[in-house]
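A single protein chain has been removed from this complex, and every other one stays in its place.
Order as written gives the chain letters A, B and C; numbering starts at 1 within each chain.
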Amino acid sequence: MSIAIPEQAKVAVLTELKKFEFQHHPIPQISDDEILVKVEGCGVCGTDVHEYRNDPFGMIPVVLGHEGSGRIVKLGKNITTDSTGKPVEVGSKLITSIIPCGECGPCTSTPGRTNLCENMGCYGLMGDQPENKFNGWFGDYLVLKPGSTFFEVSEFSLEERILIEPVAVAVHAVERAKTTNLLNFASPVLIQGAGPIGLSIIAVLKAMGIQNIIAVDGQNDRLELAKALGASQGLNFNEFESTDALAAKVQELTLGRGAQFAFQCTGSPAAASTVWKLIARGGGLCELGFFVDNGEAKVNPHFDMCNKEITMVGSWAYSPEDYPNAIACMKSIKDAGLPITKLVTHVFPLDQIGEAVETNIRMEGIKVITVNE
Amino acid sequence: MSIAIPEQAKVAVLTELKKFEFQHHPIPQISDDEILVKVEGCGVCGTDVHEYRNDPFGMIPVVLGHEGSGRIVKLGKNITTDSTGKPVEVGSKLITSIIPCGECGPCTSTPGRTNLCENMGCYGLMGDQPENKFNGWFGDYLVLKPGSTFFEVSEFSLEERILIEPVAVAVHAVERAKTTNLLNFASPVLIQGAGPIGLSIIAVLKAMGIQNIIAVDGQNDRLELAKALGASQGLNFNEFESTDALAAKVQELTLGRGAQFAFQCTGSPAAASTVWKLIARGGGLCELGFFVDNGEAKVNPHFDMCNKEITMVGSWAYSPEDYPNAIACMKSIKDAGLPITKLVTHVFPLDQIGEAVETNIRMEGIKVITVNE
Amino acid sequence: MSIAIPEQAKVAVLTELKKFEFQHHPIPQISDDEILVKVEGCGVCGTDVHEYRNDPFGMIPVVLGHEGSGRIVKLGKNITTDSTGKPVEVGSKLITSIIPCGECGPCTSTPGRTNLCENMGCYGLMGDQPENKFNGWFGDYLVLKPGSTFFEVSEFSLEERILIEPVAVAVHAVERAKTTNLLNFASPVLIQGAGPIGLSIIAVLKAMGIQNIIAVDGQNDRLELAKALGASQGLNFNEFESTDALAAKVQELTLGRGAQFAFQCTGSPAAASTVWKLIARGGGLCELGFFVDNGEAKVNPHFDMCNKEITMVGSWAYSPEDYPNAIACMKSIKDAGLPITKLVTHVFPLDQIGEAVETNIRMEGIKVITVNE
Partner (left out) sequence: MSIAIPEQAKVAVLTELKKFEFQHHPIPQISDDEILVKVEGCGVCGTDVHEYRNDPFGMIPVVLGHEGSGRIVKLGKNITTDSTGKPVEVGSKLITSIIPCGECGPCTSTPGRTNLCENMGCYGLMGDQPENKFNGWFGDYLVLKPGSTFFEVSEFSLEERILIEPVAVAVHAVERAKTTNLLNFASPVLIQGAGPIGLSIIAVLKAMGIQNIIAVDGQNDRLELAKALGASQGLNFNEFESTDALAAKVQELTLGRGAQFAFQCTGSPAAASTVWKLIARGGGLCELGFFVDNGEAKVNPHFDMCNKEITMVGSWAYSPEDYPNAIACMKSIKDAGLPITKLVTHVFPLDQIGEAVETNIRMEGIKVITVNE
């Protein structure tokens, strides 16, 4: 397959807070160990927003966009497979994952938990690099350098490919949850927060065959989507007078015991307090709602932790090792007929990247993506 | 609901080796803590065959049949729920599970593993009891005494209800497998032996969303059923020259690594040896094919266990605690559209119980059941 | 061995709040399934104090005392072993454990976690029973009824036997901690609170060979005892300006990473908040300080749970299955030469039971016990 490659191509550069500028650079020669990818689209993530508004990592100028996908247009001859050993060729559609440093404390002392790397590499979060101007997915091309982690996902639609990243977040959390041995087909599982992550977790759990999934959120349209994705029940917390009333309802739905396991997926401290009240004695909790600091939550150690003898697992991002699992999960979600692509509620052309990010900030819909022409 | 109950009813009694006799007994008064069940049907199990041919437990005369289901026709007034707390009433359809003694070594030292009870009670394996002539499912009625474990399963067809027992065997094995943390959506899993148990495990794994399931058997029709139930590949070992050739094929199907996990579901020592060769380094094995002694298998500790650093879990029967999981799993199997009832290949009226057992012995088909008029 | 048994004997009855009365009852006939124990001594526990001051369980009149030990003076002929199968005879020294009901939700749905039983039996917490006036250890005799859990511990001194109960609390917590796979010889482990439970945990961890144990408390004498029992470091939090300063010290003691695992053993909400700051990324926490409700603690879900990806296990009391482990642990503590009996700081004759309880309330010393003449 021969694909015409232009001499130069554009990237959307965040040049200052809240300002994208389109820059054009020559497409470089691709070495034997590199890949040139024609970008097809990319999701807008909370991390992009965080950087857009505050530049907490001091990366400006930076090409953002890490939830992207595209097809190989030029393939270094030393590269025959993706990071799992699956064959790739020109035309193969790819996604990328993170790149642990291999040298920090967590990488060397706990190599099985590379999601905790303190010096993670990630296309779309690298800042300006003289050696690679095409290092983020918010551009028309992406250049994969040696040492990258990338995965062949040609069988999926663009939207599905983009959604593998939030599914990877969900799958990582579910793997953390599985270490408690509390999840089986019959476990009543509660998901607090029906945003992109909570909804992804619902789809993952449903794809695992879990029968009794209770979604809790404050918006009915999100609860409807939760049900379409596998929730057996949707509870709008605004319809309950108190946490006790909500807890009583959960008891009623669980043979009087409470949720065997709960996933806390909001960034709200009040929700992070409430969730403990909804769990059964002997049950478990996965806290994954706080990818940024939103303040402190209250918890009662006697009632919430000790007497119930809860097991709580925090969950942080994902590792590249989660990707094959997330990709297979996406297939299972499709097999189960779950409408996962409904998570994509807004699509913008890349040229409107600024508006795409602002839409995310206004918290309309669930997932905003950009697509390339 | 009022249901007419006859004064007496029949049971099929194994009165000597290979001989069933129909006996009639008066239906007893049902106390406040008992239940009278009208039997609708029952599966024939290898254990029934074992008893029919050899009486290894010295139970003769005995009413066999433990994989049965029926509906409540009389309900003691103290009983309002099944063993999980789910409401029951006259007309509710039930299945029974085993009854751990609570006093043997395993029951007292490892109460979380009641499947290891050395003095298990089980309707259909109790021998003659003056206090309960209706203590096996191969009869028209069953009397549930206090202390029984039973489950409301009215939502399922008779065949599905009967199949919850082999699914419980499968679910218990899968729970054992899950303790190794080796199963996820992407794990290549191999099932050796596509009989009732192997096929049930395939359905359970597919209902869990596992994508890459490789079935190995010597009969193509069984492999076809394996595929219908979720196997992505079916390998007829007769078509391979050697174990090495079979192993090479498995490598090819698993990115060169071998199966991440294998379930050994045959009772064949040769198969129990072969399976180790098909597993990846770092992988796992569940051995559940030997519910009776079929002799010794060979294993190479260096290549099979140490160098590969395999984790092997034996699996034995199930505990009552597995039943809610098995029931929810049956729902998930149906949700996934898997044709689990195709496991039932032969249906006999109860009057032909002898022929039903003989059919099982001839190993025609997969699962033989009896139904009551 | 023949032992003279008096016709009647005394028990200390809590007849109203804060009032013990000594009552005398005839020593009953001992059936073939019962045991008569001559009490030698008993620990005073927080639960006793709770009942003494508030009667939260409505048990008055009640013979308290559940951390007791004594020797068999009469043995029903059907009893030949203790609950683990170890032989017993007249003269054998016993302790008792709790008696799960076997029928509540937790007992039937999670029989491996009988510590969560909602209707637990326990000698010393049974209230007045016409059929057994000798049902608590604060008396001269104890009558063990059928169904009791009891353990032969003749090899230990009275103080050691009494301390097996707090060691069982510690051992249960350590087993919960072990489910995280975070404890090994090299793990830096932090214990917050050097009271009876925290000190017991230190001794248990030292007996397991853990090298780097950091004790945190506000009293130097407790920290000294912590070091005698195995702590490599004792940090008095009063000597640090802030939680950050304390955390920095813990970092310094742990190659810059923080504690791999922490046990929170105080009932203080402030401590339950602080402990999260002292744990390494990827680390774990066992919360077992809140056997009663002391109010809410604050936790930052982002910094404390998610980003660090902590695993937290609550721990609640113990089950009878923990007792063989606790007894073997007591042997290991002795093997290691750890001065565990220094936990017993006050000894009163049973006649001064009121003063013994008041001493506990004043929180002087660590452990108060009563001894019988």
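As a working rule, contacts are C-beta pairs under 8 Å (C-beta built on N, C-alpha and C of every residue); 3 or more make two chains touch, one makes a residue touch a chain.
This one's a predicted model, so the numbers in the text were calculated from it and none came from an experiment.
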Exercise. Name every displayed chain that the left-out chain is in contact with.
Key: A, B, C
Self-check item: Omitted-chain contact residue, chosen from C:212, C:233 or C:274
Solution: C:212
Self-check item: Residue touching the undisplayed chain, where the options are C:126, C:158, C:171 or C:317
Solution: C:171
Quiz item: In the complete assembly, which of B:65, B:100, B:166 or B:289 touches the absent chain?
Solution: B:289
Quiz item: With respect to the chain omitted from the figure, which of B:76, B:102 or B:269 is a touching residue?
Solution: B:269
Quiz prompt | Residues belonging to chain C that touch the chain removed from view | solution = 84-86, 171, 175, 178-179, 181, 184-186, 207-212, 255-256, 324-329, 331-333, 335-336
Quiz item: Contacts of chain A with the missing chain: which residues?
Solution: 83-85, 102, 105, 108-114, 321, 324
Self-check item: Touch residues of chain B, complete complex, unshown partner
Solution: 105-106, 109-110, 113, 115-116, 118, 176, 179, 256-257, 264, 269, 272, 281-282, 287-303, 305-316
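FYI, only the chains that are shown with their structure count from here on.
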Quiz item: Which word fits how the chains touch one another: line, ring, star, complete or other?
Solution: complete
Quiz item: Expressed in ° and rounded to a multiple of 5, what is the rotation angle of the C-alpha superposition of chain A on chain B?
Solution: 180
Exercise. Can you check how far apart chain A and chain B are, centre to centre, with Cα atoms defining each centre and the answer in Å?
Key: 39
Quiz item: Considering chain A alone, which of its residues make contact with at least two other chains?
Solution: 179, 256
